[in-house]
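Note that one protein chain of the assembly has been removed; the remaining protein chains are unaltered in position.
And then subunit A:
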Amino acid sequence: MASPQLPSNFHIPLGIRHIKKSHKESIIGTNDDAASCKLSAVNVGYYSDPFVKYFVKSPIRRQPLINRGFFSRVECIEQLVEQFNGQYSGVKKQIVSLGCGFDTYYFRLKSRGTIDKENIVYVEVDYDQVITNKIKIIQNHKELQDTEKLSSMTNHQIIKSDTYRLGPIDLTNMDTFKIFEQLELDYNCPTLFISECVLVYIPTNCGNQVIEWASKNFTESGFITYEQIKPYDEFGKMMIKNIEMKGCPLLSIESFPEIEDQRKRYNNLGWNKTEILDMREVYNHFINKDRIKETNKLEIFDEFEEWDLIQSHYVYVFAIKSKNEQILNSYHFEDTKN
C-alpha cells in the first residue's frame, strides 16, 4: 500500500508499521516450513494426510522432536474442532483459517465426510501470494478437487464453492477484511477461527484488531491460536534470536510473554472465556492417550529435555464466546491438566 506524505515530525504509533517486503516473504516462507514439517511427520506415520505432499517440493525427514511436535499441534486442533462441532451439532457452522498457508485440514475433513456431516463451510485466507500459489496447486491436482469445486472456481484469486472458500487478506490491514463479503462469510452461524503461528508475526495492535473483529462480529464462536511464549528465559532469548535471523521476528511475543498475559488479551477483546495449555500440557494431558501410545514408538526419541523446553514455549489458546452459559462451561481443554 502506498505511503502517504507525512510531515517530518509524524510519529508512527507503536505496532502500526509497514511490514517490509522481505519480512513479508519470510513470513510466507514459514508456511513452506510448516508444510514440509507436516509432511515429514506424516511420512513417519504420526497421522494421516494424503494431501500435504502436493504442497511440498522436496520432502525432508525432520528430527523426531519436530515430527512429534507437529503431531501434537495437529492432533490438538483435531480434538478442539471436534468439541466445537459437538457443541453445535445439527446446525451450519464455519471454520475460518486465518493465515491458512498450505494447510490441508479442509481436504482431510472433506475426505472423512466431516464437512458434509457437520454442515461446515471452511474459509481460508492468507497473503495474496500464498492464495495464488495454493489455487495453482489445487488446480494442478485433481485429488484436491471435489466435483463441485471444479465448476465453482472464479479466478486465480478466489475459490468459492458450497463448502470451501479461499481468498487473499492482509491481517495488518482491516480494509482487506472485505474479502469476507466476497467469500460470503455468514455472520449468523457458529464460527471457529484458527490461527497457527500467525498473529505473533504481526504487530500487537494489528493482532488485537483481528481478535476483536472476530469477537465483535460473531456471537457463537471460538478462536484458536497456536504461538510462542516466554521470550525472557535462556531458551526464549535464543528462540527470539534464531527466528529473527530467519527474517520473521516474533513481533507480539513480548506483549504476551506468559500464559496469563495471553488470557487477558482475549478476555479484554470481547471473548467470554479463554482456556490455555502449553504444549507440554497438551501432549501430557489433552491429547488422546491412545494416539500418544500409537505414536510413541514410531521412531527413536532421545530429546526429552529439549522437548520439555521447546514445548513449554508454545501454547494453544482457546477463546470462547457464547450466550449459552452451558456451552461456555462444557468444553474440556484446560481442565484436562488437573
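In this text, contacts are C-beta pairs under 8 Å (C-beta built on N, C-alpha and C of every residue); 3 or more make two chains touch, one makes a residue touch a chain; residues count from 1.
Quick note on the criterion: contacts and distances are computed from a predicted model.
Chemist: Would you mind picking the UniProt name of the chain not drawn here, from "Serine/threonine-protein phosphatase", "WD repeat-containing protein 54", "EKC/KEOPS complex subunit CGI121" or "Calcineurin like EF-hand protein 1"?
Modeler: UniProt protein name of the non-displayed chain: "Serine/threonine-protein phosphatase".
Chemist: Decide which residue listed in A:V52, A:I310 or A:I327 touches the omitted chain of the complex.
Modeler: A:I310
Chemist: Out of A:C100, A:L192, A:M239 or A:I327, point to the residue that touches the absent chain in the complete complex.
Modeler: Considering the complete complex, A:M239 is the one touching the chain left out.
Chemist: Among A:T30, A:N208 or A:Q262, which one touches the chain that has been omitted from the display?
Modeler: Of all options in A:T30, A:N208 or A:Q262, contact with the hidden chain holds for A:T30.
Chemist: In the whole complex, not just what's shown, which of A:I66, A:I169, A:I224 or A:I253 touches the removed chain?
Modeler: Per the contact definition at the top, the residue touching the missing chain is A:I66.
Chemist: Over the whole complex, note the residues of subunit A touching the chain we left out.
Modeler: Within subunit A, the residues touching the omitted chain are 30, 33-34, 37, 60, 62-64, 66, 69-70, 73, 197, 228, 233-239, 242-243, 245-246, 248, 297, 299-302, 304-306, 309-310, 314.
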